[in-house]
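Every protein chain but one is kept in place in this view of the complex.
As written, the chains take the letters A, B and C, and residue 1 is the first residue of each chain.
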Amino acid sequence: MKKIKLGFVGGGKDSLIGILHKVASQMYDKYDLVSGVFSTDNKTNIDTAKTLGLDLSRVYESYEDMIKAELKLDVDERIKAVSILTPNFLHYPIAKKFLENGFNIICEKPLTITLKEALELKKIKDSNSLVFGVTHTYTGYPMVRQMSQMIEDKVIGNIQRVDSTYFQGWINDIIHDKDKRKSTWRLNPEISGISSCLADIGTHAFNMLELVCGMKVKKILADLNHLYEDNPLDIDVSVLITMENGAKGTIRSSQIATGIENNLNIAVHGSLGSLIWEQENPNYLYHYTNDKPLQVLKPGHPYNSKISLDGTKLPAGHPEGIFDAMGNIYKGIARQINGEEVKKREYPTIDEGVRGMEFIETAVRSNKEGNIWLELHT
Amino acid sequence: MKKIKLGFVGGGKDSLIGILHKVASQMYDKYDLVSGVFSTDNKTNIDTAKTLGLDLSRVYESYEDMIKAELKLDVDERIKAVSILTPNFLHYPIAKKFLENGFNIICEKPLTITLKEALELKKIKDSNSLVFGVTHTYTGYPMVRQMSQMIEDKVIGNIQRVDSTYFQGWINDIIHDKDKRKSTWRLNPEISGISSCLADIGTHAFNMLELVCGMKVKKILADLNHLYEDNPLDIDVSVLITMENGAKGTIRSSQIATGIENNLNIAVHGSLGSLIWEQENPNYLYHYTNDKPLQVLKPGHPYNSKISLDGTKLPAGHPEGIFDAMGNIYKGIARQINGEEVKKREYPTIDEGVRGMEFIETAVRSNKEGNIWLELHT
Amino acid sequence: MKKIKLGFVGGGKDSLIGILHKVASQMYDKYDLVSGVFSTDNKTNIDTAKTLGLDLSRVYESYEDMIKAELKLDVDERIKAVSILTPNFLHYPIAKKFLENGFNIICEKPLTITLKEALELKKIKDSNSLVFGVTHTYTGYPMVRQMSQMIEDKVIGNIQRVDSTYFQGWINDIIHDKDKRKSTWRLNPEISGISSCLADIGTHAFNMLELVCGMKVKKILADLNHLYEDNPLDIDVSVLITMENGAKGTIRSSQIATGIENNLNIAVHGSLGSLIWEQENPNYLYHYTNDKPLQVLKPGHPYNSKISLDGTKLPAGHPEGIFDAMGNIYKGIARQINGEEVKKREYPTIDEGVRGMEFIETAVRSNKEGNIWLELHT
Partner (left out) sequence: MKKIKLGFVGGGKDSLIGILHKVASQMYDKYDLVSGVFSTDNKTNIDTAKTLGLDLSRVYESYEDMIKAELKLDVDERIKAVSILTPNFLHYPIAKKFLENGFNIICEKPLTITLKEALELKKIKDSNSLVFGVTHTYTGYPMVRQMSQMIEDKVIGNIQRVDSTYFQGWINDIIHDKDKRKSTWRLNPEISGISSCLADIGTHAFNMLELVCGMKVKKILADLNHLYEDNPLDIDVSVLITMENGAKGTIRSSQIATGIENNLNIAVHGSLGSLIWEQENPNYLYHYTNDKPLQVLKPGHPYNSKISLDGTKLPAGHPEGIFDAMGNIYKGIARQINGEEVKKREYPTIDEGVRGMEFIETAVRSNKEGNIWLELHT
């Protein structure tokens, strides 16, 4: 199988997202990063390309140029997929243009700034046979896949309570300083859209929940906290939820959980057992039942499901991390692009990106209208 | 200092609550258990008394008899306090009668079945100089006291998000069986009152939150789950809360968190740091800040506050548990009865019992009226 | 069953060991503490007795007086057992005298200062029908009992490697200060005997190992560290061991593991699985196998063995601690005194005290003779 020729938009040198996607794309020898617009700053753009060892003729000043130039190349030479790693508000126009010109898409989350944009992208995507992956990185961990598979296999029976949480503390340094909170782009609706906390991390908690449960959230009631009146965006959120099957629970996310690094965790309680997973210790899956000792599953053991083992490169006891999780997602997308059989959960699709946007918009609306229940429809 | 003569109502042989209170009362040599009605079953009543080595002339067939007989004794011989360990719906009449006859009270939670009853007890209590402790056992742990003191001392700055949780899985075996859920007294409103989950464990989560924050919950919005239509009481609850100072968060409690034993935990996030504590590992207090390594505090170290060290009998590394927590509460109540100086947090008072009842009633009402915000007033 | 009348020698007010034994003796209503010499300081002696609420006519100035006076009492009034809680070098003369006068013994560890003394006590004990318990407290934890039972039941197959460890850091503050290390009685051979670290904590690690394995250590090779030349006693020890069945491993103990509180832990690796337990988190037993997820056993669950459940008072999730462990040992000794059936592991006997002394002496000799292998014989 020849490698898929890949381009980047964004992800310039020293950008964190850049190295994550680059390493992930190389991990399984399924992609060749050959082209890109790495930065709007041309020096950074060129420097990045040089560091990567790219042919500079394939490095462009804008994504429009990139599309034009790539289309002129032989199909075999031309990139087949593009990774979109720009600020959120640019996802939509860039993805749209690439989609319309026949390129497969790998896009960072949140998919867009509005649900409307997301639905438009989905419409275009559905009208052709392109692949569109949304990099909810955390879903690539082997124990998330294992959790999801065990729930599908009814190991914990029927789902009866769910709680998904994503807590960070980083905005704390900004939010209490009047000047800083005015000047950070993260809290500027023109750049960031209608939400800070929900859009940045709440959407991961929501996506993780629907993914591992294999079930949709039916309705939500959200309570958003801005902490200061002059801060236009949510930085702390609690959401009551009801699942399709009637199970209840919560989604909570916060950027003011001081000192908490990156605590995405999910607990699903079923009629026969509970499963709990935490992102900061991603190689442990806790399986509780009422009558047996707690079982702690770890990656790489033959007792895991195929889809979980597919995401582990080394034997048990050799901890893999977030780069490896993203590598798994890139592998799944590559399989899809290559026309191989792809199982559920190998990578998050545009449908999950659309759901995420609907969750954000609905939560903001529920809060604005007085903390009322609103249904999700997509 | 002479020991306080103590009586028990309830707590018969083989009752779990009995051994917990008995051991706790002996721990610091401050009480002498000399009298009681241990069971409505007379054989159990007498057997318990014999096991305890009590003078059988001080063992009674009813609490009314007990009061009458004890009042006939010399003040020095007479019990000075009574521990009420009966089913919940009996707390009120028994406590009332003992209060009215001049006995100090140690009462299990929830204080009563209705807020009205609780307020009545408080009124009587306030009109005399008696002591009334409510045994929210978990507040007696040294690291809960430490957490509370650190928050009072502003170690974590201003509180900005709070989450208190109490999950168990035991009702799972009952709730899914139509006959069992009909026949268990726990789900029978005539015996248990208007709530199962909130009354049994949610009230602990609520009490713990107000205790460690040193601040009241201002308003709540509750979502209760009965799981089956023919089940009249809540068994799974999510509550949105707003604190007096505007901080937001949640209280969650569940009896269908399958396989979870007794997971009461509380996280308080302040502007300078976060503190997290879990009942199942009560000797660890996690202190997070944005710029220093996580600190893990343990009991018995000189870096702890006085009120915390007062609750530890052995040096660090000798784990104490729930019996020791209850022993601390009994010690605090004894000090109060003995007229010694008593600090905040040494034991939960009737005020906390009243708050607990208001929380339960308000949450049930919020749910019934369509998940709306309701304020607490007591 | 009438309560066993109990006396204390040592354990005066504010002594840590005093409160531990007192609470333990009361826990199951099997003893009545009625008599004692609590301190050589008479004020402390009397104060302790008053705090405990004792009849002062049963409080004595010396253990010899105590024996004489108690013997004059009716058998029914007289104490049936005595707890010896004095400094180590007094265990032997006191225990001897009480034994010779027909009293059952509960003695702190290490049993004596020399193996010879220990063997003498054993000889006297064996010649009458008295009970002699040695309070290796940590063996009373429910999960230690569970570990031991599982090993006896061959759940982990044949033992093939064992490691027992007991690390503390408290002596650190003393050892590096020339004056302090000269003046502390802990490092004075005249009071403490031939060992500091081995005698104080190494003996626990050794006892725990033989107890849970249900097998004797056959030979040892010890390396002792005094850290400073002017310090006559070991404060840090590593011992190679070979078990009766040929399995190898280590016993390690240290008083200079700076910052470590009280980390006794034991790992037993068998042909089918491994079991690991740590004293600082005593309610967790880790069961590893090669083909299944790690299982974490906790107290109070029906999956535990009888002997383990017998040591738990409350349902799973209500953490019990070291007072409860000691309570279990007192319960076992009471059963033995009362002539009830007593299972292995209910309490440590004088035989274990003798083994402990042999371990200490043999380790010191192995080190002195150039780190050579020496067999244990008792």
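Throughout what follows, a contact is a pair of C-beta atoms (placed from the backbone, for glycine too) under 8 Å apart; a residue touches a chain by one contact, two chains touch by 3 or more.
The structure presented is a predicted model; accordingly, all values stated were derived computationally and were not measured.
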Visible contact partners (per top-of-document touch definition) of the missing chain: A, B, C
Residue among A:Ser192, A:Asn263, A:Gln295 or A:Asn328 touching the omitted chain: A:Asn263
Sole contact to the chain not displayed, among A:Asp324, A:Glu346 or A:Glu361: A:Asp324
Full-complex contact with the absent chain, from A:Gly53, A:Gly339 or A:Gly370: A:Gly53
Residue among C:Asp29, C:Glu70, C:Glu117 or C:Asp163 that touches the chain left out of view: C:Asp163
Residues of chain A (touch criterion as defined above) contacting the omitted chain: 2-3, 16, 19-20, 22-23, 26-27, 29, 32, 51-53, 168, 260-263, 279-282, 298, 313-324
Absent-chain interface as seen on chain B, which is shown: 287, 291-298, 301-303
Residues from chain C at the interface with the omitted partner, ascending: 156-157, 160-161, 163, 169-170, 172-173, 176, 221, 223, 225, 227, 236, 238, 240, 248-250, 252, 254, 256-260, 267, 269-274, 287-290, 294, 371, 373
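Just so we're on the same page, only the chains that are shown with their structure count from here on.
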From chain A, the most remote chain by mean C-alpha position: C
Mean-CA-position distance for chain C and chain B (Å): 35
Distance between chain centroids, defined by C-alpha means - chain A, chain B (Å): 43
Centroid spacing, where centroids are CA-atom means, of chain A and chain C in whole angstrom: 55
In chain A, residues with contacts to at least two other chains: 287, 294
